[in-house]
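Of the protein chains in this complex, one is absent; all others appear in place.
The first chain written gets the first letter, and so on, giving A and B; residue counts start at 1 in each chain.
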Amino acid sequence: MVVRYLGAEVQRMEDPRLLTGHGRYVDDMTMDGMLHAAFLRASQAHAKIRSIDTSRAADLPGVHRVFTHADLGEKYSHRMNQLYPAPVIEQNKTQYPLAKDEVCYVGEAVAVVVADSRAIAEDALALIDVDYETLPAVVNIMTALEDGAPLAHADTTSNLVGKMRSAFGDIDDAFAKADHVFSAGFMQHRGGCHSMETRGVIARDDPWGDGLSLWTSAQSPYLIRRALATWLDEPEERVRVVAPDVGGGFGPKAGFYPEEIVISLAARFMKRPVKWIEDRREHFMSTTTQRDQHWDLEVACTNEGKILGLRGTITHENGAYIPYGILLPNSSLTPLPGAYSIPAIDVGVNIVFTNTVPNSPVRGAGRPCGIYAVERMIQTVSRNLGIDPATVRRRNYVRPDQMPYETGATLRGGAKCIYDSGDYEALLDKVLELSDYSSFKDRQAAARKEGRFLGIGISSCIEDTGMGPYEGTTVRVESSGKVAVRTGAASQGQGHHTMIAMIVAENLGVAPEDILFESADTSKFPHGVGTIGSRVAANVGPSSFDAAKKVREKALKLAAEILEASEADLDIEDGVVRVNGAPDLSITLGELAIKLSPASALRVPAGFDPLLEATSYDGSSGSPIACGSNVAEVEVDPGTGEVRVLRYSVAHDCGVMINPMIVHGQIVGGVVHGIGNALFERMIYDDQGQPLTTNYGEYLLPLASEMPRIDVTHMETPSPLNSLGVKGAGEGGTIPAAAAIVAAIENALEEYGVEIDYYPVDPQYLTGLIDKGTVQAAE
Amino acid sequence: MADTRDIELKVNGESHAASVETRTSLGDFLRHGLGLTGTHMGCEHGVCGACTVMVDGEAVRSCLMLAVQANGHEVTTVEGLADDDGTLHPLQEAFWKHHGLQCGFCTPGMLTSLAAFLRDNPDPSEREVREAISGNICRCTGYQGIVDAALDAAKTMQGN
Partner (left out) sequence: MKPAPFTYHDPSTPEEAVALLAQHEDAKLLAGGQSLMPMLNMRFVVPDHVIDLNNVAGLSGVTDTGEALQIGAMTRQRDLMRDDAVRARTPIIPEALENVGHFQTRNRGTIGGSLCHLDPAAELPCLMAVYDAMLTAHGPDGAREIPFAEWPLAYMIPTLGPDELLTTIRVPYWGAGHGYGFVEFARRHGDFAIIAVAALLEVENGTIRRAAISIGGADVRPIRLTEAETALVGAAANTETFKAAAEIARGIDAMSDAYVTSAYRQRLAATLTERALVKAGERANGSA
């Protein structure tokens, strides 16, 4: 009998430890002789460094060393490596780990102090004298490419990073034969990471032992290992990177940061472990964020609202450097045409430098922007043609009979974007039912009589998940019968331990509690890719499934020989192989493991490799496309401009769900992140490039008090692209949220003719639109 | 010379005597002085709530209190919520059951805040729970599992 775990709401294996205060985050770790670092960061957005005097800081009691760019030496004087090279990058500007002679954003690391304590290191920062020559800073993306705009870097002639484009179908024909062409322009602003644990690094260098070891709060330890080894010009084997418990990632922790180099070098030079824990102000200034993207779009459609083509231009804010290639602009383009069958698209992106912190993906990366853009055009068509937004969507969805549906777009890596499975209209029906959409007009009218303004908004999305190449797993039964499971995939709270334990337990025939799980330590598993882009379940799911099956097959084959039974008559339950119908005939997995790892002079059974172990890199053969439809119901207070989300409904399809409880948590958390983007989170810079929102009173994260209850329902359309039929779920809540909220606000304020061209929609902005509408109505 | 003071305090029922630099926050002292790393420092400016502990039974930000100010007081951290025999606090059980945590970083502050809140408000509404934890930021869960856990724990605790 097989004990079923897949599909069950198994409580997480991670939790007892985390609930009792026994997690192990980077700052929880301490090492003999460990010193503490603090960074001096650029106070100006753009300046030449004339000189740096660290002598007073170095003299402070308790300070061991102060390093600037010059102090790192010739061998370590080069710029950081490009993680994701791409031909469209015309100006490949990466930063120096410590600024050399120019700073290009507030928060750029200039020097580091290593001291007995963090407090002393901070004391010393105040004693470092930097002589800056202020240079003009560029902040506004809308003017950054104009002649005469300030330049983000002193040695360039343009702020253009590069251009890219997604074009397919006959766009001219689409617009020529359209009954209508509508246009819309809007700014999208997405905020920062704001994982509750900031970044942090401990480095230890032991040239005669383990080499360089790094414990870092990161999503992609293997990427950091490779980048660091490459930058240092050393073998990867001599660099170990561990991501211990990580207190949230959300994208910005997936990169490679200057601090990871500098702390490693400090540990190397000083021959002592060095710890740096980012504080929250540093997080605001130096952890990559997403920020501004402006879209100008035109849509061609028929009288019935069938969309024929979409064209336009995006201006994308890159920040001061390109640590992360063009992942963000690229992932903004690939979701076009969204959940719809749009035959022709031609959208270009201008990627521009600004003197602000470099950007990186944040939950969903560019997908929320791309989906928002498509959904805005659906709303535009709906409004202009007077057709219900649900109906416009129905007339445009990709239909199940069109699957697999090739959109014409290209995924990162060059593969064609193909929608593998899903029933988008059925999902819409589900969410309309869940949200009582059909009775909304009555609710709205009743509320309006009381002077209240209710609105409803729909948003549909697709999401390319599970990108390759793989995320491998090793399953090994040890002599005690416990099962060691190792993978490279790092977790930042997604419950990978539980998910993988469920898969292995069910398919090997052991209890999930007997699984010893280790992940995200480059010394424990040969290679991994990273926890980004909702990719882990669709890659590590299949590999852990495959590895468990292989171990099971090996165990059954050996047990059949030992028990003198047919493999077909054997079953494994709770770690014991039994012969069906002969309960006394049994052998444990632990005993089988010992047979395959015998003591000296004994022999491994003939026909078997040593160890009861298997490794698999099975994954997804393409990107499984998850999908969802959301409905937001809001109330707007025209007196204050406040928007309250009253109700939020989600119908989501991420294929087969391994643990619905975890999926639910990912969706709900993702939606709240999206509501934060739509209504609250705004990283403000002044026109000199000074960040103005550098604490949690100024930068508004969503709180429990403003968030609605979120109702979630699922469809489970298996993906044909992997053995478990799973698709990614980590970002599907965030991607459609802003579009649903914004549509709902416009619906609530229809009588004012409010059209929103910016998010986050703050109350001041909204009252401005309401007052404009009031004046126009009066005229 | 660093300004230091000798302090005595009880943490999770255990007495401690220590010499602390007076500028050290209670949170840093608990973490690095006593090795109780369950209390997390999330923002160090009193907004995120991750560092919440109970001082004499009242939930406070340990980043906004100096260690020297805890002299003579009793502190309860997340490590002190479960029974000595390892039996989880009803809130811990409920968080586990309702998926009230993902990365676990805000969790200690959520638990200590809610433990104090439920003691004073044994039968709260959902709105009251949401306002009670509005001083604790969670970036992962969207709060729903936490709210469900708190309401469920309140029921359990009333039953006892």
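Operating definition for what follows: a contact is a pair of C-beta atoms (placed from the backbone, for glycine too) under 8 Å apart; a residue touches a chain by one contact, two chains touch by 3 or more.
Predicted, not measured: the structure shown is a model, and the values here were computed from it.
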Per the whole complex, from A:70, A:119, A:403 or A:715 the residue touching the absent chain is A:119
Answer key for B:36, B:59 or B:91 versus the chain not shown reads B:59
Hidden partner sits against subunit B at residues 2-3, 5, 21-25, 28, 44-46, 49, 52, 58-61, 63-66, 68-69, 113, 116-117, 131-132, 134-136
Hidden partner sits against subunit A at residues 118-119, 122-123, 126, 279-281, 639-642, 680, 684, 686, 692, 695, 697-698, 700, 703, 705-706, 762-764, 767-768, 771
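Operating definition for what follows: only the chains that are shown with their structure count from here on.
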Expressed in whole Å, how far the mean CA point of subunit A lies from that of subunit B is 29
In the complex, subunit A touches subunit B at residues 11-12, 14-16, 18-23, 25, 27-28, 30, 119, 194-198, 245-248, 250, 279-280, 492-495, 661-662, 664-665, 668-673, 695-697, 701, 703-705, 707, 709-710, 733
Residue set of subunit B touching subunit A in the complex reads 21, 23-24, 31-32, 36-45, 47-48, 50, 77-79, 81-82, 88, 92, 95-97, 99, 101-108, 111, 126, 129-131, 133-134, 136-147
